[in-house]
Every structure is written in structure tokens, then in C-alpha cells.
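Below you'll find the structure I mean.
Here the complex is missing a single protein chain, while all its other protein chains stay put.
Moving on, here comes chain A:
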């Protein structure tokens, strides 16, 4: 079985990694895939709450790695999706409690059972980040259309390249179409041009995300929400489907440009040479 290990990372905190992991994981499970989502943020457990599974935790990732329990005992089954599981982070342990070798072995083990292993990376570029990408086949970068987030994303892309991973893809989160229209926010094409990266999806700023998080039910369950639809489309693209972007703000010619940037046409320009040291 060719299972895929995908890490969701960003450099900067608070840009939407956990939200993205929960939504992509749920959406892939809704498409009939067997999925496990791993909370890689040791000490700052979060993914459990976004999925509404916070009251079901007995064992965690560190317990598994240290042999305190078997992997199966630590996996929590989702409330609604039969084929979705969570491996929670330890809440009261040091963030360096796990090393890269252990993390890679864990990924190998999970590959035996799942179609998709999604890893929610912690913020930063330290051990936790390195652990989160060591076993990954693919990397998804989450960024917001603002300076600090894009700058950190560029740094992460360099480190991902240095680790010998294939080129990552971008989820641009919290885009505010009306601000872009006024010229007060960078447009999707601006961010893609600056980062020279392929696009996996654009998720608008949406109250539905906060409501969904409050309820512990990822937004992808509600097809009426724009953010939910955007995450569903991103999941479909992960499965290889060609799904056009929702017309959030860009004009038709820009959409054409985006299609090219997304790999449906000739590439734009050369990749920059990024610093690859930390």
C-alpha cells in the first residue's frame, strides 16, 4: 500500500497549521481514506480540541515512543469518521522528549495501517519541527498573506529543501478578499511570486473556523462555509483531482496565472536559492 506521510508546517505560530491538519484529515477521511493525524506540538496539545476529542485521551505520542503503551492504545478514534484517528501530543512533557529516529520509526509503523499520516508541526525551526518533517514524503506550508508569516515560510521552505524533501506546497490561509480588492493585503499571486511555490489551496478568513473550533467539529462538515469548502478542495487536490480555485477576488487573467502556478501549465520563472542552514 502506498501510504503518504504529509507534514503541515509554517515556521510562525498561529497561522492555521492545526486548523489545516484537522480539516484536511477530516476531509480525506470523508473521501473514504484511512487517516491518522498526529499532534506534533508536544507541551502545547491542540489538535485534540479542534477535533473535539479532548476528553478521550489516555495515552499520547511520548507514551508510545517510550514504550509505555502500544501504538493502538494511544490512537483515538474520531467521533464521526470511522476511518479517522488521532495520535495526541503529550501535554506535560518537555518538547524534546522525542528524537528524530523515534519519529521516523513511528511514521514507518503508521504507514502499515493508514493511507494518510498527517503531522501537525509545532511552530519554530527547532527539534520539534525537525521531528515533524523527518518521516514525511510531502510538506504543506501554511502561511497568511502578511510579512512575518511569508518571511518565516520562506525560511521553512529552505530548511525543507535542505532536508532533501520534495518541493512543498502552500496553503494560503486567512485571505481577506475585500482587503485584497482595496490593495490593503497582498494577493495570492503576490505571495506565490515572492515564495516561488506551488499552491495547494486558498482559505479565506472565516468566522466559521472559530465557530467550528468552538464546537470541536472541523469546518469541512459544513459545505455552506467558504473555509470548509476551501479545505475540502485542498484535500481533493491532495488526492490528485483538479479543482479550480473559488473565485475569492482575482480576475480571470489572474486565475489563469494561478492555474499555471499550480502546475497546470508552464512554470513561472526560476526557483530562488534559499539559505538552507538553521
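Operating definition for what follows: a residue touches a chain if its C-beta (ideal position, glycine included) is under 8 Å from a C-beta of that chain, and two chains touch if they have at least 3 such contacts; residues count from 1.
FYI, contacts and distances are computed from a predicted model.
Selecting from "Electron transfer flavoprotein subunit beta", "Fe-S cluster assembly protein SufD", "Cell division topological specificity factor" or "ABC transporter ATP-binding protein", the unshown chain of this assembly corresponds to "Cell division topological specificity factor" (UniProt protein name).
Shown as candidates are A:62, A:180 or A:200; the residue that touches the absent chain is A:180.
Of the listed positions A:44, A:57, A:194 or A:208, the one in contact with the omitted chain in the full complex is A:194. Checked against the full complex, the candidates A:93, A:130 or A:151 give a single residue touching the omitted chain, namely A:151.
If you put the missing chain back, the residues of chain A touching it would be 146-147, 150-151, 154-155, 158, 179-180, 182-187, 190, 193-194, 269, 272-275, 277.
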